[in-house]
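Here you go, one structure.
Here the complex is missing one protein chain, while the rest keep their positions.
What follows is subunit A.
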């Protein structure tokens, strides 16, 4: 029964992707990547909020909360909820900049605003580098979910099937497919989380759950420094993530973008319910096999067969929708920014080739590497966040020369990577935050220098 429900929902996602193609069978590259900026509030909301309930959140949050306790919950929820007010002010400005420059990707903004091909290539390459592990993250989560079905199919077959489904969505109608599939995904995610929360409350007492929450590790002074600096770093990074900016460009107006931000924190009210699964596993000593399997193990233990199928489908769709968004970002960055001068029709073909290669890479990586999901998210953010000073200078029209912007974000990324790679002690300070400070200092120097040069008499 579980397998039948799972298969039916996955099939439904394909049908919805097919329907999203209606009236848009002849897509140019702008429609393929940004739906020609025609999406209303609901579709933009579903696309942008999708990051909140990725497979990394649904499976990684309860698992890491169980293992690491309050220090993890602090930074994980803290950065997501604070990213929304940042986006409330920043995203409409980004939408306006995109419209002003006729941008298709976020790298277009850098080329057009800073008049620098070097900067365009630099941000494109570094963004692709930091986006690479995210596909593996989705695949690894998907495999953990499917493992619970105990199918005879090998992990390679399952990952390949997932890659084919993602590719078929995108080939059918570009960004329209994940937007429409998000509507099913989000409905099922809400139902799945509510189902598990209800089952946990039925099978466990409030007293036991509270006791399990009190048993979670408390934070230390070093843990607090890490939480605060990670929240600041990732809240800013969340808003300048390439796929988020691409989704902002699909909106009809800046007003739609801003209004959506108000509702997004309320959408996070599912996290307390997600946490219940971790508390239940701790309270009952439920055996959990994989690092990220708490949520799915609790679903398997408490829900009827059909309920488990629904939960597994919710997890799988969460991973695949995010994977589709990353594929579109990388595809557009390569076909539009890295390779220049391609005619419109060939940009789409080139993007599809890049998407295929990226999916193959993600399947391969998922077969060979597996680390705790939120750790991978942290690595991603300390790279992506380095775009923030450049984006801020752009939307606020601060006169910072392109070479200072490029030097800032390259120095920030390099410093963060070196500190992380050599495991240099920072007293708990997030390495991305240290990179961001250096980056901002270089941008500020460029601003001061440029302001002085434009006022030679002073």
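Criterion: contacts are C-beta pairs under 8 Å (C-beta built on N, C-alpha and C of every residue); 3 or more make two chains touch, one makes a residue touch a chain; residues count from 1.
Keep this in mind: contacts and distances are computed from a predicted model.
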Quiz item: If you look up the hidden chain in UniProt, what protein name do you find among "Zinc transport system membrane protein TroC", "ABC transporter ATP-binding protein", "Permease" or "Sarcosine oxidase subunit delta"?
Solution: "Permease"
Quiz item: Considering the whole complex, which of A:3, A:160, A:204 or A:253 touches the chain not shown?
Solution: A:253
Quiz item: So which of A:62, A:92 or A:135 would be touching the chain we can't see?
Solution: A:92
Quiz item: In the full complex, which of A:77, A:197, A:395 or A:415 touches the chain missing from this view?
Solution: A:77
Exercise. May I ask you to list the residues on subunit A that touch the chain which is not drawn?
Key: 70-71, 73-74, 77-78, 81-82, 84-86, 88-89, 92, 96, 206-207, 210-211, 213-214, 216, 218-221, 223-224, 227-228, 231, 253-255, 258-259, 261-266, 268-269, 271-272, 275
